[in-house]
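Only one protein chain is missing from this complex, and each of the others stays in its spot.
So, subunit A:
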Amino acid sequence: MDEKHSCVTLSVQPSRGLVDEKFVILVQNSFPSSLLTIYAHHQCEDGNSWHAFAHYTSDATGAVNVSEDCSIGGTYSGVEAMGLLWSLQPVPGSKPGLRMRKKNVQAPMVVTISVYSSHLTEGFGDQVPLAGVEVERWYMAPGVQRIPVTEDGLTATLFLPSGPGPFPGLLDLWGGGGQLVEYRAALLASHGIASMALDYLTCKYTMETGKIVEQDYFEMAYKFLQKHPKVLGSRIAMLGLSLGTSVILKIAVHSQIMKLRCAVCVSGSHVQPMDGFLKEILDYFSKNSGNTHFTKDNEVVWRDLLLPIPTDLSLKVDVGKLQCPLMLVVGEDDQNWCAYESAMDMKGMMERAGNSHLLTLLSYPNAGHLIEPPYMPHARVSLFREIQSRQKLMVLWGGQTLEHSRAQEDAWRKLLVFLRKNLYSGVKSGSSSLSNL
């Protein structure tokens, strides 16, 4: 070690935290006004490497505080406490169309954060960092239980919060990609809501019979939650993204069996044939597949499949009849679904019907389709496997990284407040004043 060189220290607090917790990255003991690069590296479960970096100049005491100081270059710029996470990108040479999604939620996401001298943009592997810290990001808080559910023909995973309970319940639905995606439900359980991630497109029933599930599948899931000893049967919500939204809106308005305490619909639409259920929705998409566009890079744009929004009430859910609070989260740059236009139409329907006090609408300029829990890297485009044709396509989701990441952070915070307010408080409340429209 060079005797004259002081020992640069790097600390990240907390070094073990939930994925939606903020951390403070602090560099100390460097030379005053020295050029530093802070670098983050993560190898995800499928083996792909992701990295992010930012250029800083240390202050007069030789310190850099990422939450307070300005990045002057790198994968993000400006004052961004969590920029090293949400600006993660596949390392050069990676396959195109990657998207980061945690499969095993019982193990943490490990990110190595290091600091290098001078402003580097490449060749991080060849240089020796001045200091490094490993950080764990968890989807499950201590004490959260993960329970696979296969009874009643369900393909699902239940996450129970730690503590005595009972807890309000939530059904978590993802979109047209299918699979059993657990990470959002695990995170919600870490916030005190018993959440069940439900696979409804590639579930055991569908894989064995080739048939799409009907409404009774969701009723089974709802009843499972309702009679669970640790769940408050009268306080069950549903949260969905993309195709999940279509399912939830139908259920929220029309189901006699499933009485939702509240619903959160992200990046979805109310446009669907009123006759029938999931199969008919999928057939409707296929019928309109002529509206598919392609960008000059041959990326698939599906936002026009449901446009224009029909005026015919047999082709969209009549949200004017909704009786529970509804939160809609949409990105105005959504290239996959016409979520913004649908949200505007739903707002109009509810205003005319007189139940718009139930609506909380969050609309984010330049955010795309995949509005997910915060601080995860944004995918503007990724490889998507269509479940029916089994084809792999490069799909354009939309969104500009900076604004999309801000949208994810804001939406998640407001979503948690909305859920807590409607699921925990004793009084049935209307919409909160969170709308920015």
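Couple of notes before you dig in:
Going forward, a contact is a pair of C-beta atoms (placed from the backbone, for glycine too) under 8 Å apart; a residue touches a chain by one contact, two chains touch by 3 or more; residues count from 1.
The rule we apply is simple: contacts and distances are computed from a predicted model.
Note on the omitted subunit: UniProt lists it as "Bile acid-CoA:amino acid N-acyltransferase-like", one of the names in "ALA-interacting subunit", "SWI/SNF complex subunit SWI3B", "Putative cell division control protein CDC3" or "Bile acid-CoA:amino acid N-acyltransferase-like". In the complete assembly, the contact with the undisplayed chain comes from A:134, out of A:45, A:68, A:134 or A:152. Shown as candidates are A:96, A:148, A:163 or A:365; the residue that touches the absent chain is A:163. Looking at A:142, A:210, A:290 or A:354, the residue that reaches the missing chain in the full complex is A:142. Even with one chain removed from view, subunit A keeps its contact list with that chain: residues 1, 3, 7, 14-17, 108, 110, 112, 114, 128-129, 131-136, 138, 141-143, 162-164, 424-427.
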